[in-house]
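The complex appears here minus one protein chain, its other protein chains still in place.
Right, subunit A next:
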Amino acid sequence: MPPKKRLGKVLETNKEDAQFREALKLYESKQYRKALKILDVLLKKSPSAEAFSLKGLLLYNLNELTEAESYILKGIAKDDNNVIVNHISGIYYRAVNNLKEAAKWFSGAVEHGSSNKNILRDLSSVQSQIRDYKGLVKSRLAYLEDQPAYRANWTALATAYHLNKDHAAAERVLTKFENMVKGNYSEADLYEQSECTLYLNRIIGETGDHQRALDDLERIKDWARDGVAVLESKAFYLTSLGRNKEASVVYRELLQRNPDNQDYYLKLEETLGTTTKPVAVRKALYEKLGRFYPKSEPVKFIPLTFLTGDDFKQAAESYILSQLKRGVPSAFVNVKPLYRKKANVPVFLEIVTKFFENEAAKVSPLTWCWTAYYLALHHLHVKNLSKALEYINLAIDHTPTLVELYVAKARILKHFNKLQEAAEVMDSGRSLDLQDRFINSKATKYYLRANLIDSAVKTISLFTKNDEGAVNGIKDLHVMQSIWFITENGEAYYRLFLAKLAELEEFNRSADADDEETIITRNVLEDEISEFKALSAKRFIAITKIYDEFFSDQMDFHSYCMRRGTPRAYIDTIKWEDRLYGSPMYVRAIMGLAKIHLDVDRDIKEGRPFGFETAPMLPSSKRTKKAKSQNAKRREEVITKTAPYSEDNDAIGLNYIESLYKDKNGVDLLVPYYDKIDKELICTNLLGFKIFQIQKKYLVSNGCVSKLSELTNDKHPHIAPLLLELKLVATNDESIVAPLKKLLLLGLGKRFPAFAGEDESSKLVSKVVDHYLSRSTPETACAITEILQKLLEFVAEQTKSDLENKLEAIESAVDPYALSKIQAFRVY
């Protein structure tokens, strides 16, 4: 055996070496305390780098986190070329989720000649996780060279090349392995073989050489096990090669397998070229297809998207009435996409109303009921709320044991902005069927919308695992990553925070003097305000933690998928994870969190401290002592009711909020969240603008406006107030230097020419208003609110009254629920 190559400083004596190895062994068998004892003795005699590092790792495992890092750093400082130090540092940083550092030290260990090839595996997992594909190729290759006998390592290298966009190399690796094995597979290997060859085919397809991909598909089609994938790829390649006729045959074959896939029909039409032909041709095509697949849903639905006039009416009638007669609950939802075309709406109304009045009851009472339900949803959709309510009440009087009706009625009431009543109706529906998880969740959500958090928690807790001692399901909902609940919960706390804040203001106005009782009541109110604000932030942060967990959950798959031989699914997963932080729910949580941070920032700027410390101190009396203990008890109860994790020393989140005030910084902590979310979203750029304005990074906030304009075809109403804000800064802010000012104006003028001209402010504003605020949408209303509240000094009297009129017009046109949202819009 050749001697091991070790660059690090070798331990002084054999005895100490043996002691270190013993400690290492104890660490591996998880006997951390024993190991630590040996190390402490060793460190006294000869403090080596390796021993420092190992002590750091042991302390980490014993949960002494702050001390742990200092020892890791000591080890590195003493000898950062030592392979053991490198390896241990890698393990430590991976454990604390600092993956960049982990990758650095793992690769350090490899570079310094560690003989432990498993490090390469750890390294490649970490590199995959931080998307260092260049490094990944190297580590995967090195591992394959060490262990070429396993297919997993070949697959792993191919995915690394693929992710690194080196398709040719990926193809080479997969082909080489296949050639090596030459068909010698056991039965158990056949699935993996099928997956890997389909993966190879996908890689060839991605290079754009579809002819070669097609040829390759011919080679594997007989034994590849994913028949649908083979046919779908084949049809795709044929279409892209312009061989439409052959492609159409494949799509017909696919339809035979699954006649309910709408996509196949549309693609079939593409290949037949019927989309550009007269409607009659398309109609005939679907009639013919309908004879082949009489039970297929798309065959009946797709013609509704292109037929017009009497043809449409006829087809719509047969489509919708057949569903109503069968009592299909989702009849309305099925045709809802067709409501986008305004001309269709009265047609549906006419068909269904006529049926409702003349025929429905004759078919069956249930058909009558479902038809009334349809009509209620129709009127809800077209925002004719009173009519909707009328129909749903008819249905409920008729069949009061049908749960769906209560869901619909609650929705209608929600749009009336009668949130509490809506929640109660939903709950009465829930009481009919207690094992229906759907309506349980709905009732919970409606309670949260009505800010009735206790009722909501009580309801959802019927479906959670409430461990011994748990008063409700909050902890379980966090363990089970119930994103919708946590988000809605956070938003409800935020609304309660605002409501309590308003209550406090009112109280302060009406309270005459600072007598004892007034101070006591005020203190409780102030505490509640802080609690609600903190709890709201706590929930939103819980969401970010869940998404971080989703992201780190991939870690195992970097090796698992290779062993299981599922590279196609692996690549899909990676792509999904790359878009993870653009998920609507994540973005929503960040927007919720952002509001709180921006509130804190405003408090700091306006001199309001955390927890209202300016309130007069209470004199020490019997009454105040009692009040204090009552309040402390109340706080305890809040903690028991709301704590999301078993071990959490900041259960409500007050420390988090307090730290924001202490650091005098509301927004800097937001930046890491902002950095993660998808920049192609409108709300991201609106948030970015606010953050960078506060940080006085005006060029970056200008960039956000440009992006917003690019994303919305320069139409988004919020661009108006943002532009005016930038203009205000460029003209008024004395703190920015002249060149920057010039650059800012230049940038503004480039994209929005009106700003470059010598227009007077008032003219400019009316230009901006005309351009961006012409549509009557709730968003326009919010943008107008922002201008009126914040940027009035720019606005001429006439424009101001124009804007006010416009706002009023929008507010009177929307339903009460949408109105409440406009009115709740907070300007920062």
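To be clear about the criterion, a residue touches a chain if its C-beta (ideal position, glycine included) is under 8 Å from a C-beta of that chain, and two chains touch if they have at least 3 such contacts; residues count from 1.
In this section, contacts and distances are computed from a predicted model.
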{"item": "Record-based protein name (UniProt) of the chain missing from this complex, from \"Ubiquitin-conjugating enzyme E2 G2\", \"NAD(P)H-quinone oxidoreductase subunit 1, chloroplastic\", \"N-acetyltransferase domain-containing protein\" or \"Trafficking protein particle complex subunit 11\"", "value": "\"N-acetyltransferase domain-containing protein\""}
{"item": "Full-complex contact with the absent chain, from A:Ser186, A:Thr276, A:Gln435 or A:Asn713", "value": "A:Gln435"}
{"item": "Residue, one of A:Leu136, A:Leu402, A:Val457 or A:Leu748, that touches the chain absent here", "value": "A:Leu402"}
{"item": "Sole contact to the chain not displayed, among A:Ser364, A:Ser621, A:Ser659 or A:Gln798", "value": "A:Ser364"}
{"item": "Interface residues of subunit A (partner: the chain not displayed)", "value": "327, 364-366, 368-369, 398-402, 431-435"}
